[in-house]
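Of the protein chains in this complex, all but one are displayed in their positions.
After this line comes chain A, so read on.
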Amino acid sequence: MNTLPRRSFLKFGAATGGGLLVSFALPLRAQPDRKEKPAEAAVGQAAEKATGEAGALAHNAFIRIDREGVVTLVMHKVEMGQGTYTSMPMLLAEELEVDITQVKLEHAPPDNERYGDPLLGGQVTGGSTSVRGAWVPLRKAGASARTVLVATAADRWGVPASACTVRNGVVTHTASGRSLHYGQLVDEAARRPAPADVKLKPAKDFKLIGTPVKRLDSPEKVNGRARFGIDVRLPGMLVATVAASPVVGGTLKSADEAKALAVKGVRQVLKIDNAVAVVGDHMWAAKQGLAALAPTWNDGPNAGFTNAKLVADMQAAAAKPGAVARNDGDAAQAFAQAPGRKLEAVYELPFLAHATMEPINTTVVLQADGCDVYVGTQVPTIAQGAVAKLTGLPLDKVRIHNHLIGGGFGRRLEVDSVVQAVAFAKKAKPGTPIKFVWTREEDIQHDMFRPYYYDRLQAALDAQGRPVSWSHRITASSIMARFAPPAVKDGVDPDAVEGAKDLPYQIPNVKVDYVRHEPPVPTAFWRGVGPTHNIFVVESFMDELAAAAGADPFEYRRGLLAKAPRERRVLELAAEKAGWKTPMKPIEGKRVGRGISVQFAFGSYLAQVAEVAVDGEGNVQVLRVVCAVDCGQVINPDTVRAQIESGVNFGITAALWSEITFDQGRVMQNNFTDYRMLRMNESPTIDVHIINSTEDPGGIGEPGTSALAPAVTNAVFAATGQRIRKLPIGEQLARKA
């Protein structure tokens, strides 16, 4: 598929200091079918709104080739582990015909117009979009540059371009053996017009795409030289640590400044309405100073907020009809008239913190005429817009210096901490570089949480046990209403219903509706976003239907996927590779079981089979996860495997243990002691099976997480007979044991 408008796609120009500059557009792609998520496009609108810029059809300066032949790709995406700093250069190098090691990377400055994502519309790294958006344009830019470089060489030799070959950035005239490297051609090539159109390689000719190219960021990440935001060091820089009101909406009441300032190395105390920071020569001084400061708070209107109150409110809200996201046939009537079993269930999912390994941090240098912000962010333009608004500076005086991200998972789609840091900096001496670092406790307690979900489900079976009616009411906060309001259409938050609305199973009567219910705490995206919630609910309830029908959970699903061939294929492959038909080997003193899930999410098809063992105390161990994935054309199979492994382990942490709870308006968890992380000894064997495909690439950063929880809880059901309708599994099995 290629819908790129030819007239404005590419421009060539001379780079400052010599060389070729290739500018090209990543235009917004048409949305041909249900597979394109409007939710994703809307996320970028938030980025546009922040800076008042429109994304599509602009010329983007992405690639420079210098006189030495070094290719610089200005990365419109940020690396946070997903491998985009390897897959993007692969797309370029494939068509440009250079060695991948000839490609150098630079972080892009904030600029929606130049560095916006074609799916998202703004400069956002999220939603598993990077490869999907760049798949055609980045290859095309590479092919255009190669075409002109070859033509330049051919003209210099007076031979036809077709008589030349190119390899590793060297053009060779085959007959005479003459050769020139790109660096010797760039100045002349820069004066030529970009070709009107170029042909992209067919998949069979790929040399890099589809191969396990090594990550380009590996060496610096194993020798300590990689620079994350938290590693910024500037001359004269001070370090601050922060305490915000433990209750959202609360304000600072008192603080013992004299005591804090008496701590060796403490320089200043900075106060804003709802938070306080202690600035010191280093983090230890700042931490000691904050402890001495002992701030107290006016809790404000949310002092009484508890989980129990939230769930009671959501339960009441869920009693009334919501905004309709899907309505096939008449689910209510079909339910009433169904001859077979009728099922009803409530599913709940908790608030979640992101707990990225790199705690939240921002370094600010604020002066009267400009502001420099050093941070690892998924949304540089939103950060820039927010800082401009807060400081009153024009956009071009706000410089966002992006960094490697020590774990994003959606946390760094938010700029709350950047805004807070700049608000503090306004109180400090102008021009003082200050690095604001949150402690782990602050990071967990003042995260922007994945919403709590309260889902009501209803289904009825016919006489043969096949579903004839399916109703799903989702009650939850709307992240989109805050993040990208235009995405909410007719009261439906597309993220909240994603994975529920697009149920792949053949059921004649389906109704999905959405009730918006806002808690007093802010909510945000979390790895796998909508599908991580809905796939758990849908795939668990589908398992309940299979059990009610007395059917095998795999065969039951397969029977309902006649019109969803790619879903069916991954389901079959996962079952086959897991040995679904062969019973698991018993383990003495434990109950064992297998569970299965299938999904379409982020443009990719995934099925997982999980094997679990449950001990006498009700502790669940995930022993093995088998995953079949069809993500269309694979760019780097090792990256796909790595992302599935990562998604699975990330999903296990959440399914088994993760929940943020509130009491008296305060978050009850504060560090890895009570917000538990999966560890090496708890991590399962993970087998990944990739289906060969030349379909357009799908996303891969998130699907592994969203498929995991239902595979595990369905396995728990197989092992124990207990259906998990509320995450995390936590102590639920112990209580029942």
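Basically, contacts are C-beta pairs under 8 Å (C-beta built on N, C-alpha and C of every residue); 3 or more make two chains touch, one makes a residue touch a chain; residues count from 1.
The rule is short, and it goes like this: contacts and distances are computed from a predicted model.
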Query raised in the report: The complex has one chain missing from view, so what does its UniProt entry call it, picking from "Sugar ABC transporter permease", "Heme chaperone HemW", "Acetyl-coenzyme A carboxylase carboxyl transferase subunit beta" or "(2Fe-2S)-binding protein"?
Result: "(2Fe-2S)-binding protein"
Query raised in the report: With respect to the chain omitted from the figure, which of A:268, A:509, A:646 or A:706 is a touching residue?
Result: A:646
Report summary line: Missing-chain contact, candidates A:70, A:200 or A:226, resolves to A:226
Query raised in the report: Which one touches the absent chain: A:253, A:282 or A:489?
Result: A:282
Query raised in the report: Looking at A:215, A:450 or A:725, which residue reaches the missing chain?
Result: A:215
Report summary line: Only one of A:174, A:254, A:671 or A:692 touches the unshown chain, namely A:671
**Report entry** Candidate in contact with the missing chain, chosen from A:69, A:169 or A:359
**Finding:** A:359
Report task. By the contact definition given up top, give the residues of chain A that touch the hidden chain. Result -> 79-83, 214-215, 217-228, 230-231, 233, 239, 264-265, 281-284, 355-359, 404-409, 437, 439-440, 638, 642, 645-650, 671-673, 677-683, 685-686
